[in-house]
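A single protein chain has been omitted from the complex, and every remaining protein chain is retained in its original position.
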């Protein structure tokens, strides 16, 4: 039997290889073995939090920032985690050697062009995490890769040294001006698209940012692949909590699960104005 | 205002000083500072388990095995913990340096005679824990202290080297005969009482053992102070879950809270036959 | 520094300096907690439901821990109203605590008898009438599950006690139509409502393979039931916006307290949380104050029922 849904997903125990603070985030490396082979940029991992007697019964989803297969520990997976609520704080407190229960890889991945193209990667906050792994792949396909990162404050810009090497240019915006330019990533987006002949935008960040990008490029030829973030109870397609209104070819709307039909979606298909507002209607 | 209930009890964070396995138990030492001064043999401590996001909302009660005040760490408190369910297993898994939230000292303590007497200390399983601290105090008052310990198997006998020094004799029973004599502590109890001229029995262990001892000494002059163990939700007298039927002087029965009117009670006052059976009646 | 929020609240004509109270049955009659904080520093002490006669309650085991909650089957063990009024109440008043007395009965008559005794006592801020008790005159059907019986209990108490002392009717969530029961008791003379009492539950002991509690079923309390409490308070506040609610059910942090207040509670009882943390009320009170400040509320009053507002935009 061939599964089409969750087809590479595996549940396993993984060991925390390292955990260090980087600005407002924790960069967490976990030893995951063989599964790195099936992880693609844009996929996510679902992690149990809180330990055996936890009152948190649901997994938390994290973008897989990058994977590497050549270390002496077998495959490792990198996560960039913002200590936000009790689940992410628990994860950020896990020391080297801790065992965590993961399900990965999950969800759709960024579409990789077969031809060399001009790509613009736009990240908001920890949304930059999966973009560096993506940049590597795009570069290896001969693409030109520009990157725009934005956050409210400088400490929320995640842009590691190694990461910077795989992009042709990197521009940073912060809302308070504490790093890079003051403002939002959408500020000079259209200009950049035109000046650099961008073919595809790959984005990951707050829903507001993804929507704004979609609207900006609506009348252009630019393709917008965005990684959405909806509250997920299961991460594997069985609960229907994570749905987004997506326009079908015939103009009707489907409520698609962002865990299996996403997180990477075509921005122009998402009906941003209906997010959180789709009426309880019979289509 | 003078409090009569919980009058020395303090809630504080304490650090695990050491945690080592001893047979089937963990001997856990915690740094508790000043409060050791108000701990008496028989008192207990109530400990939060499971950490910040625990689904276990109630504290667990543990007999204070002994306290010491002369170490370089300030006061320390020793606990003997059986890894049983999720709460005690969590506690047994706490490494040196972990912080735990405690309320102590709680409950009544063993009555210490003003005259030197012949005391028999009877412990079942981890019930021996508070008896060693008690033995020290009794010895310092010039009492003769004999001890009987029982358990199902040898690994459940807790009798540390240092502890043995403070008793005049120690006899061990196990149900499977894997340590000491085969049988139960009640086997030769009456004989010992007579031969050694026992004035007071101090006991701690399963309710069945406490009841059996009470019945054996019912027709003797021997006083039986026992430390009972009822399920406790609060440990401080506010929930009424931990009650035991105790006979009043006028022959009527009161349901007394074993957390504040116990855990140390006079065995002859407890209406053992009514434990868990008191009818829902208006007295 | 005390932050500049007016924490005072009212339940009908009773005024309280803060909205954080103990919950009936979760603070005994106050003495036990007074080692951990000064009773006058919280809004009120709601005493354990008292009946006319002293009472042994149910057989042990009386409790079982459950995921993020616990079951209890205490069965209203207590000293009886006379001993309560003679000993416990004067002691509490001496501590300068605000006192809400909770009463419980097995017959409609018993509630009235209790009310009569309370009437002659002074210094009480309000009377909480716990109607989540089995009605011995009607096959043990819990009063609060029977619209008619609940109304009659409150009616009897109102008539006996006169017009002054606020009556808070404490309801059970184990009903099909909570707003209906609420309307009934308000019509019968309740000035305020206490929501929610425990939810009926059971645990089977896997060793004995029988119900674990001596009383077989027990009342579920603690964080597990908080979403049920929020829903109940929201529903009843929507149906009866003028009736003040003493909210409770799983509150163990200032955030929890604020959630219930936004849903419509004018004050909060903290029950099970005190078992795990004897100073829970003080912590919750401090956290609540900070949360209110952070959200720009100048008074607790402004936050009550705020989740019901219509958005203007």
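In this document, chain identifiers A, B and C correspond to the written order of the chains, with residue numbering beginning at 1 in each.
Methods note: contacts are C-beta pairs under 8 Å (C-beta built on N, C-alpha and C of every residue); 3 or more make two chains touch, one makes a residue touch a chain.
Not measured: the values here are computed from a predicted model.
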item	value
Touched by the hidden chain, restricted to displayed chains	A, B, C
Residue, one of C:18, C:66 or C:132, that touches the chain absent here	C:66
Hidden partner chain, residues of subunit C it touches	64, 66-69, 71, 145, 174-177, 199-204, 206, 209-211, 217-218, 220, 222-228, 230-231, 234, 250, 255, 258-259, 262-263, 291, 295, 306-307
Interface with the unshown chain - residue positions in subunit B	55
Touch list for subunit A against the chain that is not drawn	1, 3-7, 9, 11, 48, 55-59, 101, 103, 230-231, 233-244, 253, 255, 260, 275-283
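In this section, only the chains that are shown with their structure count from here on.
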item	value
From subunit C, the most remote chain by mean C-alpha position	A
Central chain of the complex, centres being mean CA coordinates	C
Centroid spacing, where centroids are CA-atom means, of subunit A and subunit B in whole angstrom	55
Whole-Å gap separating subunit A and subunit C, where each centre is the average of the chain's CA atoms	46
Junction residues of subunit C, two or more chains touched	67-68, 223
For subunit A, residues contacting two or more additional chains	55
